[in-house]
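The other protein chains are all here in position, but one chain of the complex has been omitted.
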Amino acid sequence: MKNKSTLLTKFQRCRKYSIDICEPLVTEDYSLQAEIFTSPTKWHIAHTSWFFETFLIKPHFKNYQTPNPQYAVLFNSYYNAVGPQFSRNRRGLISRPTVSEVLEYRSVVDEYMQKLLSSDITAEQDYLVRLGIAHEQQHQELFFTDLKYSFYLNPVFPTYQILSDSEQTSLFATQTIATPNSWHNYDGGLVDIGSKDEVFSFDNEGPRHRQWLQPFTLSNRLVTNSEYLEFIADGGYQRSELWLSDGWALIQKEQWQKPLYWNEIDGLLHNYTLHGNQPINPNAPVCHLSGYEADAFASWAGARLPTETEWEHAAQSQLVIGEKSKFLTPHPIQDSHTSADLTQLYQQCWQWTSSAYSPYPGYKAASGAVGEYNGKFMANQLVLKGSSCATSENHARVSYRNFFYPPDRWQFTGLRLAKSQ
Amino acid sequence: MKNKSTLLTKFQRCRKYSIDICEPLVTEDYSLQAEIFTSPTKWHIAHTSWFFETFLIKPHFKNYQTPNPQYAVLFNSYYNAVGPQFSRNRRGLISRPTVSEVLEYRSVVDEYMQKLLSSDITAEQDYLVRLGIAHEQQHQELFFTDLKYSFYLNPVFPTYQILSDSEQTSLFATQTIATPNSWHNYDGGLVDIGSKDEVFSFDNEGPRHRQWLQPFTLSNRLVTNSEYLEFIADGGYQRSELWLSDGWALIQKEQWQKPLYWNEIDGLLHNYTLHGNQPINPNAPVCHLSGYEADAFASWAGARLPTETEWEHAAQSQLVIGEKSKFLTPHPIQDSHTSADLTQLYQQCWQWTSSAYSPYPGYKAASGAVGEYNGKFMANQLVLKGSSCATSENHARVSYRNFFYPPDRWQFTGLRLAKSQ
Amino acid sequence: MKNKSTLLTKFQRCRKYSIDICEPLVTEDYSLQAEIFTSPTKWHIAHTSWFFETFLIKPHFKNYQTPNPQYAVLFNSYYNAVGPQFSRNRRGLISRPTVSEVLEYRSVVDEYMQKLLSSDITAEQDYLVRLGIAHEQQHQELFFTDLKYSFYLNPVFPTYQILSDSEQTSLFATQTIATPNSWHNYDGGLVDIGSKDEVFSFDNEGPRHRQWLQPFTLSNRLVTNSEYLEFIADGGYQRSELWLSDGWALIQKEQWQKPLYWNEIDGLLHNYTLHGNQPINPNAPVCHLSGYEADAFASWAGARLPTETEWEHAAQSQLVIGEKSKFLTPHPIQDSHTSADLTQLYQQCWQWTSSAYSPYPGYKAASGAVGEYNGKFMANQLVLKGSSCATSENHARVSYRNFFYPPDRWQFTGLRLAKSQ
Partner (left out) sequence: MKNKSTLLTKFQRCRKYSIDICEPLVTEDYSLQAEIFTSPTKWHIAHTSWFFETFLIKPHFKNYQTPNPQYAVLFNSYYNAVGPQFSRNRRGLISRPTVSEVLEYRSVVDEYMQKLLSSDITAEQDYLVRLGIAHEQQHQELFFTDLKYSFYLNPVFPTYQILSDSEQTSLFATQTIATPNSWHNYDGGLVDIGSKDEVFSFDNEGPRHRQWLQPFTLSNRLVTNSEYLEFIADGGYQRSELWLSDGWALIQKEQWQKPLYWNEIDGLLHNYTLHGNQPINPNAPVCHLSGYEADAFASWAGARLPTETEWEHAAQSQLVIGEKSKFLTPHPIQDSHTSADLTQLYQQCWQWTSSAYSPYPGYKAASGAVGEYNGKFMANQLVLKGSSCATSENHARVSYRNFFYPPDRWQFTGLRLAKSQ
């Protein structure tokens, strides 16, 4: 039997945070879906409830009555084993249920979950609750990235949170001392990576296993905006030799010439943030890069992206420093430490690796429908390590494997350079 | 000088109706845009205000300050002469301005318009006010058709208006006596069509001019659902010889097998209405047909679509009977008259003609930006005559030329048969 | 009984010409299909044989054995009543049958047709033979326009026919005296148009019928390249107010800035012809315009396109002058007559009208599968009058109705201006 009171507290804290971050929104904001890869806020807060309802409440409470049988279709993301799904590209068209009705749905789910978590639960239920919490935390990150993407397409450039002037300064201002780049050497050899199973982790983080590494070198910090500006100024987006072939084709087609959210206002480069357009801080990490842009920058810099094994091995010996911003508005900030350590591993930008997202040796997907959580996406995507300014703090662990397609850049994604010795 | 008090009253009545029909909506409904050819409710109510602001207020009140200069871009539909336009396919992404802010924008516009209409106005202003009213009435119709289209894609099938049981019966019930089909003959010869200029009309309705007509025959009423069911049962959607080539290609691609909004529930055909799914009334006019389907049905029936000249000539001798439904929810209803006249000319379904939408001899577009209102669309579209259950009553005039592309079927569109003698 | 010997001669002459115009080609040229709307030469010469085989030989010779039953599918263009069709966009992939095999197929068809035409034939057969000849002549025109389109995409700019220097001069040179523009007035009133049935005509040219015309004015000649250059220089492609809405969208999407086949070589405008790139003759008719470009030019010139009725009425009083070029290579040439008549009605460029291609009053499609020849295309296309430098001479008749979609411009298409009085 697991310690139920702690788990209930964790559950409730997580559920409350999903609502807290919606607080600055108006009703109209809850339905925005700019592209198929984003989802509306309302859908996120409904889907995360659907998850608990489907995998815990329905199997446990045989007499449970769902508020609306259609929710099983509307709020199923991609679980074929559970049943059919509403078209992903039309989630913005669900005006009904309303925001209020979805919040009522959440209340019903919360009530049943409280009942469930107040009695003894099985090990499987314990796992599923922890999975559900981790799942909801992932959607809290998507809440920010999806909202930012939709807001940006509106020429009035909506602002997410109202900050005082001093708060705004503290979030966006450039500090004079920037951490200089330095290279950390690693001997390689036989190393172990993957989750150690002592705390919760996703199935894709294990099993822990051995890898052979050649000697390699990592940069102490993330690539900065000023470094990326040099790349642009040096014709980075015009020089095909720096690019992977698929990346070169993509930037021709999309006419990309700079990171997402960079735009000129009166001749000055700004980046759009959840707090509106802001001048670019040259010392802050460059963010909202696709995997192709990260790779091209690394080529230009005479370096390369790290593999996921290199990153994880290097980060294992690192004390995790995670000073979480005190504002809701996520934005990567400048690092001013002059530490001897690797910095900015977590809570700034997800860091592209050159590793394809594929199963670890001996990987088994979880059984049942939740087995669809991770395994079936192991094609065409790259692993990103670390975490971003929008990620839940307790996801900041060394074995975490995030994954996106190389063209994706609406997440808070940047890069750390690596070299072979 | 024109009679200002009447015009002000007309203006206010029209503006009020736009708000009245929104009354049953929740905030979330205002942003729905299912396809590029539909617009969100919020956009309709903003754009109709933008029209008065742009063509009347700004030119007249030199010190007028718009609530937000971005509105000039966001709510411009297609007037290139006025300036750039926000992407049409992204109107659903405008969460800000909110519904409240758009209603405030309306208030400001109404206030200035009241001021303008309380003093003497020029003939040009009089024309533009009448145009603006007619324009807003067209958008009131689009309000219904666009909302219906978006609602239909939601599997919870939202209902627009709450009706009592008896009201619902009165709107949807099948009456036993259906008007039988009869054929009315016309001699043709030299006829005059087009607006007579005595009341307001759109520029595309004139100039009034002469046409030569061969003898022809028109059906007294619209084609009914039961007749269309026979067409389907007889393999109408499988017999290429009945279809225009472009239409045949379209129904293959889209896999159309029945009119829009027809769907099976527990094995029984229903049609989705703004009052939810309802059994199909066999005696009511078939509705939501594309021009291709209307044409194919006519071929199957050994008839053809009328030309716009035939329709207009025949309707000129007809007393306009327009018993407007007393409900907000528009839906075409069964006709039970046994009149010797043509019935269902207006206020049921727009009636496809075989006439391409092109300029009348001597047509001149209005000068200035409002010249873009009609003329530039005179390619690839067909004229529809009459009016629909969602059309403003005072658009029910014989010279009115509505126009849509042959594939369009989200309007309330049906057909009346014609034959050559 | 019809005069068989004449018809046989006509048949043979037509069949021979299809082969004659292929003479300059190499085997590789026969398979080119650049876009779905063009067809390879080999397909044209097979399909025109398929037409006689399907509609005349198979019904008549019960023991006839086709060289290959697959040809019935491969070379059926769009006759659903005959059977399935090979994908139109893949006609370039039919390497087998080879050119030789297709020529053998032609021989078999010719042999049977000779047999058929050497005995008495029915009136229906007579009609079908004449239709087949007219059909093949239409494909002779497509042979040139499709080949030109495919050749143009090859950066080596292949040349169709080898001309001597003096021949080339005679085809492309600019003559000093250009026909000045003058306006011809017509009173209008009740006029008759449509084929008179005394000679062969397509079903879409009839029935002959009455129309009422307002007074109008026509230009004596076609619009020239120098006039079109003025339009471009005056920002014609940048001024939205000159364009139909669908046309404006098209030129944005396709980035059109000039007629098809115009290209710059060393800073000088040339037009690609079947004889390679040639300097533009300012006095020759502007050619390879879409319907939208023709319409926009007319707006810019303060004029409009004629209706098909206006064109036909005006041309009825005109003696047809058709001095056919003595070269195989078709190209519109400068007119240097100073005639009081309308010139360039035929054999230069098809002339866009503003008339939608729709059935004449009382139109009946021919019965049987050949009924698919014309009628089913009566949607979304415009009528073009006259004929082009690539059209068979005996198609140069006043009632001929050619039809293309407004975006099409790979035919030899130009315009003649009209005005309302």
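Observations
Order of writing sets the chain letters: A, B and C. Residues in each chain are counted from 1.
The rule we apply is simple: a residue touches a chain if its C-beta (ideal position, glycine included) is under 8 Å from a C-beta of that chain, and two chains touch if they have at least 3 such contacts.
Treat the numbers as computed from the prediction; the structure is a model and nothing was measured.
Across the complete structure, the visible chains that the omitted chain touches are A, C.
Of the listed residues A:D246, A:D341 or A:E393, the one in contact with the hidden chain in the full complex is A:D246. Where subunit A meets the omitted chain, the residues involved are 78, 80-81, 190, 209-212, 214, 240-241, 243-248, 291-292, 295, 304, 354-356, 358-359, 361-362, 371-372, 376-380, 406, 420.
Those residues of subunit C that touch the chain absent from the view are 26-32, 34, 42, 68, 70, 73-74, 86, 90, 92-99, 150-151, 153-156, 158.
Simple rule for what comes next: only the chains that are shown with their structure count from here on.
Same-residue interface: subunit A and subunit B share over half of the residue numbers found at their contact. Annotation: 38 Å between the Cα-based centres of subunit B and subunit C.
Computed centre separation for the pair subunit A/subunit C is 59 angstrom, with centres defined by C-alpha atoms.
Between subunit A and subunit B the centroid-to-centroid distance comes to 46 Å (mean Cα coordinates, whole Å). Of all residues in subunit A, none touches two or more other chains.
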